[in-house]
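Below are the structure tokens for one structure; questions will follow.
Removed from the display is one protein chain of the complex; every other protein chain stays in position.
Our next item is subunit A:
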Amino acid sequence: MYNFKENRMAGNTQSPTSKISIPLIFYHGARWILGVIFIYASYDKIIHPFDFATVVNNYQLLPGELVNFTALVLPWLELFMGICLLTGWLMPGTAIVSTGLLFIFTMIIYYNIHRGLDINCGCFSTSEDTMPANIFTITRDTVFLLLSFYLCWFSFIGSNRRRRTAF
């Protein structure tokens, strides 16, 4: 676990970003990829809130009173997460939220496939013409989750390890 006290006491002021390393390239790559994905995913849902509310309701997990609220707020959360990931603003808080949300999304899709629900994922489009969530959807979301988890790991452990090994 990350030791905040030790980090402060180490007194390091040299930026590790002055040296380009593979973990750092992966960090920025993952940040940009997830940023674009979240912005793309939010677009259709923001424009069509009722269709997205239908998708949320089809998952049959939230009480009816929370369906529309979730359908209104969640796409904007995705949009702001995408912007923050692209710009690096509000990191690592955004990485934590992103990892948490992607974990929940993946588990929900897995649960619904497990109980035999034939419903649209609603991940990138609210259109009813899209194919229902399947094993490909879970695999894709797992890859996104791993990227997001890497952002958290690098933010709390990876960058600190690099700093320690620099001395």
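Basically, a contact is a pair of C-beta atoms (placed from the backbone, for glycine too) under 8 Å apart; a residue touches a chain by one contact, two chains touch by 3 or more; residues count from 1.
As a working rule, contacts and distances are computed from a predicted model.
Among the names given as "Cytochrome b", "ABC-2 type transport system permease protein", "Rhodanese-like domain-containing protein" or "Spore gernimation protein KB", UniProt records the absent chain under the name "Rhodanese-like domain-containing protein".
Among A:Ile33, A:Ile46, A:Leu86 or A:Ile138, the one in contact with the hidden chain is A:Ile46. Interface note: of A:Ile33, A:Leu72 or A:Ile138, the residue touching the hidden chain in the full complex is A:Leu72. The omitted chain makes contact with just one of the residues A:Phe26, A:Phe80, A:Tyr110 or A:Phe149: A:Phe80.
Panel shows subunit A; residues 2, 4, 7, 12-17, 24, 27, 46, 49-50, 53-54, 57-58, 60, 64-65, 67-69, 71-77, 79-81, 84, 88, 90-94, 96-97, 115-119, 128-129, 131-132, 154-156, 159-160, 163 of it touch the chain omitted from the view.
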